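One structure follows; several queries about it will come next.
Note that one protein chain is taken out, while the other chains of the complex remain in position.
In order of appearance the chains are A and B, and numbering begins at 1 in each one.
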Amino acid sequence: MLEKLLLNHYEAAAVILSGIGLTNLLLQRNLIKKIIGLNIMDTAVYLFLAAKGYVAGRAAPILLENGSGGWVTSSSVYVNPVPAGLVLTGIVVSVSVTAFALALTLKLYESYGTLNIDEALLRMTEQQEELEAKVDEAEEGILS
Amino acid sequence: MINMFAYNIPFVSIFMLMIAAIITPLLPKRNRLPEKLSCYVIGIIAILSAYLLYVLTSSGQSLSFNFPMGHFPAPWGNELRAGPLEAVLALVFCIAMLLSLTGNFSSTAEDIAPNRRQIFCVLVNLLTASLLALTYTNDLFTAYVFIEINTIAACAIVAVKEGPETVRAALRYLVMSLVGSGLVMIAICLLYDLTGHLLMQNMHGAIQVLVTTKSYMMPLTVSLALITAGLAIKSALYPFASWLPDAHGSSTNASSAILSGLVLKGHIFTIIKIFYRVFGLEVIHLLRMDTVIFILGLLAMIMGSVHALKQTNVKRMIAWSSVAQVGYIFLGVGLNTTAGVAAACLHIIVHACIKPMLFTAAGGLSNAAGHKKGLHALMGTFYVNRWAGMGLIVGAFSMMGIPGFAGFASKLSLMMASFDHSVVVWSLAALAISSVLNALYYVPAVIVVLTHNKDAQKNFTAPAPTRSYKISMFIFLALNFYLGLFCMPLLRLITRGVNVL
Partner (left out) sequence: MNEELKAIWRSLFDWVMGNGPRPENEVIPPEPPPDLPFTLKPKDKYSRFHEATLKERYSQWVEIHGLHIFSIVYSGLSVLTCVVVVSLLLATVAELPPFGDEKNPANNEVIRRYVEHGGHETGAQNIVAGLILDYRAFDTFGESAVLFTAAVSVLMILGASRRNKQDNELSPNVNEDGKNFLQRGPPIKTFRKDDAILRGVATLSIPVILMMGCVVVINGHLSPGGGFSGGAILSTALILAANAYGFERVHDFFNERTFIVSSSTALMIYALSKGYSFFTGANHLHSIIPKGTIGNILSGGLILPLNICVGLIVAGTLYGFYALFSEGDM
């Protein structure tokens, strides 16, 4: 197994990174760190895809001139172009999601003064209790 | 054969919604033009889908076709695929979306600031487009891209109502969804590496070859587990459902209805498609994924209801009940037979009609009680807004599975499907327990709503329900009774659709 891992060392590095990123995304309690985890995971997936597209000894998938005015179109010259396309899509998706998550985080920070979702929940319940207490007081005041 | 008009319907419906979404920010804000545009476009697409369904099934046999997106056929270009099942789901999604929008016009106008309403319409159009694309797509990577559109749009329509609570709920939802889509992305990369294809039928062929030669079994199992786990997180299967009540309970009524009724279903249907069209039922059984799904479904049916019992907020209660209903659907999927999957699809349709009705009704009732959402505050609200009261009562009966209501039809078909399966005892027991638990929290809600409360009724100053609310609620009720009383033709139709999937 170790030999195979050494052979697939790019993929091995990619899945280690993606495991780290996934754990950060799931279990970090600071939202900024969660988002960093998301980005680590996405980057790991790009590394994985790039490694999967590579074929030893071949060129980038941009047609080369063959010297007599034509193009080299033999498929044994270029690496696999599909992972490059998938990585491009992945990058754009990741940028969009990161921006959206950061916008929500900024909004949460403005409302609660914390970057921790659980702490935000605590503060929210405190605020609600305060509010309810106030409403009760006001109602009692009206009644009396 | 299929005429050219019907042939283009899947493509036209996705693109019409996309173009509507793109053009909405440019529209003037007067006259509620964005809302009207969304409603008209979704309505037109519902009619088109109904026509497509008619064309695909009228000849007596179930037709299906592939629609290449561009000049290149199957293994090279993207493709859409339409069959009876896709057409009927598209029809139901459009109807439920339309009714969720029209039924909640007034509460949307109250909850959402005017400058955000336009963007809300953009998001609704994008969400519908992504749901239709998920329904029709024949390409796994296209599915991933539209899952991401769905995620962002769904989280954004939670946050569209201003307030710290919704931001927190949207963030929790977003984080869980991102974990899910990360897992899906990794699984798609693994599958691409193993098969060299991204289109579903080509992947299917390659996977069959791998399984018969017993090669790459471990990566295949891991990628199936990852993609199922990712989509299960997004469709709120029980252990991963902690985000759902926050997101569905705190957002505006239209958003809750759309999220609960439709967004979850899009992901579940993607799972069904992956099971059927990418792996095939035998491979799913070989890799033991059906058992896992079945057990999680059982767990969700019980635990969702148990959690719903503890709620005092009516919207959170209905949201937890969604978790239980998702469990029913996964139970059907986990049976791993045509009958089971057909029953699951029937339950998808039934739930897509009832849950928006319940949320719309709950919104109307809490509006009648002066925007209080606590269950006890709703006492006597039936007599203020009778349409909403009717909706809640009928929805509750349907969820409990009283004969004649829609929920009964799908529960019955789930039961019938599990009879020719070895796990029949488990699924029958779970269905019985879950129905009793459903009754335990829905009956008190019905009783509270029906109890006369003279003191409070004087204080209720809510305006009478609008005409659009009444019409939407009427259609919801009619749909519910139609599904409850005449579900057999629909079930036959779905079974035919599943057979050609």
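A few points about this structure:
The working rule: a residue touches a chain if its C-beta (ideal position, glycine included) is under 8 Å from a C-beta of that chain, and two chains touch if they have at least 3 such contacts.
Just so it is clear, the structure is predicted and the values come from calculations on it, not from any experiment.
Touch with the chain that is not drawn comes from one residue among B:Glu35, B:Glu86, B:Asp111 or B:Asp193, which is B:Asp193. Here the missing chain is touched by one residue of B:Tyr40, B:Trp76 or B:Phe419, and it is B:Trp76.
Along chain A, the points of touch with the absent chain fall at residues 1, 4-5, 7-12, 14-16, 18-20, 22-23, 26-28, 51-56, 58, 60-63, 65, 71, 73-78, 80-85, 88-89, 91-93, 95-97, 99-100, 102-104, 106-107, 109-114, 123, 127. With the whole complex as reference, residues 4, 7-8, 11, 15, 18-19, 21-23, 25-26, 67-72, 75-78, 113, 115-116, 119, 122-123, 126, 129, 133, 139, 141-142, 145-146, 148-149, 152-153, 155-156, 159-160, 162, 164, 167, 186, 190, 192-197, 206, 216, 218-219, 222-223 of chain B touch the missing chain.
Everything below uses one rule, namely that only the chains that are shown with their structure count from here on.
With each centre defined as the average position of its C-alpha atoms, the distance from chain A to chain B rounds to 26 Å. Residues 141, 145, 148, 151-152, 155-156, 159, 164-165, 167-168, 170-172, 174-175, 178-179, 182-183, 185-186, 189, 192-193, 198 of chain B are the ones touching chain A in the complex. Interface of chain A with chain B (complex): residues 18, 21-22, 25-26, 31, 34, 38, 41-42, 45, 48-49, 52, 82-83, 86, 89-90, 93, 96-97, 100-101, 104-105, 107-108, 111-112, 117, 120-121, 124.
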